[in-house]
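Missing here is one protein chain; the remaining ones are kept as they sit in the complex.
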């Protein structure tokens, strides 16, 4: 994208990737498997992660200076989601997407 | 809504109202009038306000404990948007919706 | 809202109400109760209903002529969601919000 600060592009990509992986994992894998995967606190965390990633990418794309605060919040929620997915297990792709997103959000927020 | 903490309901309503008023004002009034109304920094602020309100309501509706941080950020952006709409003028409904939303988000974040 | 066609306003309100009720019901009631309430096909339908309502309101608020097609799709998904919530039971508020939204979307799409 030529209209976006090039330092931001990898973070936008990581946010949209984490959004995609978390949402599809929750709505397909977690619902199918059930048990721990649909515990309210876990499922809510995944849906919150999905929403904050989507919105953080949006703030970077519209060029809002508030993206810094959103990136900070996004990093925090992604870290929590990665940890919870690791605890429950069998969601490696989600853990990795959350870690990658958290790391690049922290760089944008620094 | 019976499944939402009753103290949250007015804040959800104010967020969705502010989202609606800001978005319709930007996309109808501001684009039609032009001039100061489509200055990049003003228009971006209105679209950022729209997005943060929508997402803050979402976090309260899913019952995520992170709604507190979103409410704090939402109050900040709404205050800024109210001030900028007042400066440009002719957007009283938007100013009021932003002030009401900021006030109730601050209460949730306290 | 002064910048929105007054015939549209009730439909926007019904869409945002249905979005709120479906999302809070799914993420609080359904996840808590489990069993039939977290069957993949039911839960997916509720989350699809949530998303189409949110987006249909968005199209009306931005004044896009494509809102007619979104309203048609929204009515269809809301009808399906109402029926499925009735089948599973104990979600009267959701059934009513879906029916009201479907009815007003059909009027906009006519």
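Order as written gives the chain letters A, B and C; numbering starts at 1 within each chain.
As a working rule, a contact is a pair of C-beta atoms (placed from the backbone, for glycine too) under 8 Å apart; a residue touches a chain by one contact, two chains touch by 3 or more.
Every value quoted in this text rests on a predicted model; they were computed, and no experiment measured them.
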Contact with the hidden chain (one of C:32, C:64 or C:107): C:64
Option touching the unshown chain, where A:57, A:77, A:95 or A:108 are the choices: A:57
Chain not shown, touching residues in subunit A: 1-4, 12, 16, 20-21, 23-25, 27-29, 54, 57-58, 61-63, 93
Interface with the undisplayed chain - residues on subunit B: 27-28, 31-32, 34, 38-40, 43-44, 47
Footprint left on subunit C by the chain that the document does not show: 40, 44-45, 47-48, 51-52, 55, 58-59, 62-64, 66, 69-70, 73, 76-77
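Criterion: only the chains that are shown with their structure count from here on.
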Multi-partner residues of subunit C (each touching 2 or more other chains): 27-28
